[in-house]
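All protein chains of the complex are present and in place, except for one that has been dropped.
Chain nomenclature is as follows: A, B and C, assigned in order of appearance, with residue numbering initiated at 1 for each chain independently.
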């Protein structure tokens, strides 16, 4: 997944698209930055899982009750030898009913699943017919009865697996509360829950990877969507420019009023701004201020930082 | 909580009690080892929480969409300065909708709550009228209408808070799946969920601490409960001794049959064993094999290891 | 909520819009049918809640342990009198640790919250900038820094409350598993959970009601979105017409191939169909087959059935 995200971040480092908050266009961003956000989330989830694999697991040998009594004087030595044999750290104590390790593994899988689910959700939203900014690879997601559909099948599968992974992981959290030296039910529930959490989290990640690897990105459509508000999506940029002349409050009022007039009149926001005498901007100045590609802030630099982290870590895990 | 567990582990390092699996007496252990198990679980949960506090949080400044665009060329520098000001690490990227940090904090709180709940559950079970091995401090848990009751009120409160903490934390996991650059609902749900998770996890830990700090431990009752099966709880020890003479299979058969006869006849298990000619053990040998205090395996050494970890870490956190 | 849904179903009974499956346009439907679907879901949830209120609650008087012992011979009579006083059904037994009633109430609130969340999700999706088919009432959802936004604030609030309601309700389900005659923790957790489930489910419903009551529906935009695929969204309708002449398999092939050609060439699907000699349809016939408003099936009749139910039940609850 990380590799696919990094590839998209790299390739679309400078591809402008709308950033959306509460599912409304808010400001311009780049598809590269969106993919970089996915990338960093995946790297975080992978790092957490690696930490659990490295530090969070431990050999478990304790006899029926954790005292190693049936091994007589050889208890501790045997436990050490056993840990070496299975290649896992030797714990301070046998951990029959200290299920924190299993719960931590569950939590790490749940976060991995959640991150996969977030990427998949974004893909589904971007692939909507009315948005059309991405679609999964040719040959995927066809519908026998509705030939025009290109269903985001990898993303949909990832979302359903992510939900099931998180459900299974929740049982591993419940199992912390186990009676005395062996739980009467909670421990037994772990078996199905652990294998389910592993399988579904893996499936969620695999499905997202498939969805991203062949993802077709429509940069033109991104740009067209970004232009659909007639500049309103960059009104913040205009307000910044105006504030230098008019002060923050008046600049904001001017923008708000022009936006309201545009909504009522159906005329371009740009024209409503030009008409306001307080603005005193030339058409060229307004157009420059309302160019989404010119209001991307630190997006490109941020993508660079994410890719640097990826380069540094890619050998690892 | 850790301090109280360590105190109990130290003081009861050699206090024999029954280890219970599936809520049945299984083998002897010590109360010190039980408390050491709690201690290590608490230290693990604390370490996890400390890691989240140290590495898992990060400053968040990104503007409306994560590009820092309204700050012009000063975006990255401002973000760095902001992180310094608030005393939190600077993240690779603004993390509007990378909610892994919040989910990880929730997971760490859920584990802490779960560990608190496990200790509280053990306390409730040990405090049962028919078990009577511990009770919360004098003056706590009185009932106005039932004057004989000594309710384990701290443990009960801890269990209810642990449940509520885990519930709130689960919302933080759900919130991972957030739309684009700002979730339409999931993010807003985090607010109540995060404060609830913090408050209830803290309350669970505080209640367990109170319950443990004044805990009255009845070592005599522990011993009496351990003797209640007439030696059956140490039948594994006897099987180990017999196996040296008879081989593993026959030793096990002998023990199982004597246990069955004892259950039917009502006579002591010890006497049924002595009567079996295959055993060929003297009464003194049988009594020695059936002494619970002599079948504690590595319990004491294990308590020592847990206390060493506590000593090493207590300054920290 | 039901009233607002009914109003929308009535008013937009014949307003064509795209039905979307897996977030892809699939076929035409009407906004009236969508609102009717919400309406029926709300009526179901309301009916369930009414049933719980009518049959699922019961007076609870049992003394400390459910025997009514402290009332001597007057136990049953007192319990009956008490139930009359509080105006609740008298249960077969006191129900200290039969928490099914509370869990059922929680489940009904969770379903209500879930239905509210579903409606709110649809509103958020329809209100997306690129979809623009609905928006919440004038004056709601303005953003101070992004003046062009019309955030679906009621729907967003409803989604977050729905999540929190479901979380609280889940604790009421956990509490079923209570020890003996009074749970040691689970019962105490019910207090916060029950009031939270009630408050948040109510808030979810109230927020959806607010969002729907002032909802601005853009029927023109619905139609424009429906036309955006150049007839592809009604390709099923065309296949039905063609199947009468060519048989099901060949009709389907023709449609699929024309759709593929349209996607490659950028020419209208309609023209690609006309060009295929197997079709042998006149332009008028193709246009008729590809009119979304002519392929609404039983949508209108179904809206009528939902409204009939609403009329029949509106006095009730």
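Heads up, the rule we're going with is that a contact is a pair of C-beta atoms (placed from the backbone, for glycine too) under 8 Å apart; a residue touches a chain by one contact, two chains touch by 3 or more.
Just so you know, these numbers come straight off a predicted model, no measurement behind them.
One of B:93, B:212 or B:232 touches the chain omitted from the figure, and that residue is B:232.
The chain that is not drawn here is touched, among residues A:57, A:167 or A:219, by A:167.
Along chain B, the points of touch with the absent chain fall at residues 18, 20-27, 124-125, 127-131, 144-153, 156, 225, 228-229, 232-233, 235-236, 239, 252, 255-256, 259-260, 269. Across the interface with the omitted chain, chain A contributes residues 64, 117, 120, 124, 145-146, 152, 155-164, 167-168, 170-171, 174, 184-189, 192-193.
Although one chain is not displayed, chain C still touches it through residues 19-23, 26-30, 33-34, 36-37, 40-41, 44-45, 48, 63-72, 75-76, 79, 91-101, 103-104, 107, 110-111, 114-115, 117-118, 121-122, 125, 159, 162, 166, 170, 173-174, 176-184, 236-237, 240, 295-299, 301-302, 305-306, 309.
Here is the rule we use: only the chains that are shown with their structure count from here on.
With centres computed from Cα atoms alone, the innermost chain of the structure is A.
Per-chain CA centroids place chain A at a distance of 27 Å from chain C. If you average the Cα atoms of chain B and of chain C, the two centres end up 42 Å apart. Taking each chain's centre as the average of its CA atoms, chain A and chain B sit 33 Å apart.
Among the residues of chain B, those in touch with two or more other chains are 64, 117, 159, 162, 170, 174, 184.
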